[in-house]
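Here is chain A:
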Amino acid sequence: MASDQPAKNRPEPSAPPAPPSAGVVLDDVAIQRALMRIAHEIVERNEELARLYLVGIPNGGVPLARQIAQNLREIAGVDVTVGVLDTTLYRDDRLTRGIRPRLRRTEMPSAVDDRLVILVDDVASTGRTIRAAMDALMDFGRPRAVQVVALVDRGHRELPIKIDYVGKNIPTQRTDHVELRERAGGEGMEVVLMQGRGAPS
Partner candidate 1 sequence: MAGRVWLRGGRVLDAASGRDGRADVLIEDGRIAAIEDALEAVGDAEMVNAEGLWVAPGFVDLHAHLREPGQEYKEDIASGGRAAAAGGFTAVCCMANTNPVNDDPSVTDYILDRARKDSPVRVLPVAAATKGLAGEVMTEMAALVAAGAVAFSDDGKTIMDSGMQRRVLEYSRLVEKPVMVHAEDRTLVRDGVVNEGAVSTKLGLPGNPAVAEIVHVARDLLLAELTGAHLHVAHVSTAGAVAHVREARARGIHVTAEVSPHHLTLTDEATLGYDPNTKMAPPLRGKDDVAACVEGLADGTLDAIATDHAPHAVHEKEVEFTAAPPGVLGFETAFAVVLELVRRGALTPLQLIAALAWRPARVLGLPMGRLERGAVADVVLLDPARPWVYDPAQGFSKSRNSPWAGRELEGRVLATWVGGRLVYQQGRGVLAP
Partner candidate 2 sequence: MMGRGLLAIEDLEREDIELILDTAFHMKEVGQREVKKVPTLRGRTIINLFFESSTRTRTSFEIAGKRLSADVVNFSPSSSSLTKKESILDTAKTLDAMDPDAVVVRHSVAGVPKQIADELAAPVINAGDGAHEHPTQALLDLMTVVEEKGRIDGLTVTIIGDIAHSRVARSNIYAFTKMGAEVRVAGPPTMMPAQVETLGVKSFRSLREALDGADVVMALRIQLERLAGALFPSVREYSATFGLDRAKLRYAKDDAIVMHPGPVNRGVELSHDLANRRPGVILDQVRNGVALRMAVLYLLAGRKRGAEGEVD
């Protein structure tokens, strides 16, 4: 994989590039490293850590948000609020074609007013999920600012959405499918790419 774009301020060299065909593109070790690095970046960029509010977008964004929160506790000694925000009811795609997607849990333990909300998603592509999450967020209140974490950015943006913190950029075809999932055998997570399997989200 030739064009592996480094994220901002990343001091370490990247791991050897994974081949572009089907397979694991981020193993558990790489994921944990990325999440630790992202936590450092968050601390660097934001002064008032007490205002942070990590909001995970189900399903994949939730464990990632929790892990980042734990990392922030380790690095900076702050206890950051973690919430879960399902975006299904705010999606903009044509839902009438078929069966409605199943709803997922939403749990927002605090109000979002005047907080610094950091949305956490697993795989970002078109930007529509992030956009839906922002619409949902606005119905909850008025955050002071919103930033976005994506473990993987696979490109093909259709909306002007910026990802502030990226774990890894992975170039893909539109028809590829990229997914964060639990490792077979239970321990840890991994990101897989399957060629020609689906539409970007």
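The rule we apply is simple: a contact is a pair of C-beta atoms (placed from the backbone, for glycine too) under 8 Å apart; a residue touches a chain by one contact, two chains touch by 3 or more; residues count from 1.
With respect to how the candidates were assembled, all candidates are chains of the complex that A comes from, given by their letters.
Here the structure is a predicted model, which means the values were calculated and not measured.
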Touching chain, any copy counted, for chain A within the complex - options 1 or 2: 2
Residues of chain A touching candidate 2 in the complex: 86, 89-91, 95-106, 135-136, 139-141
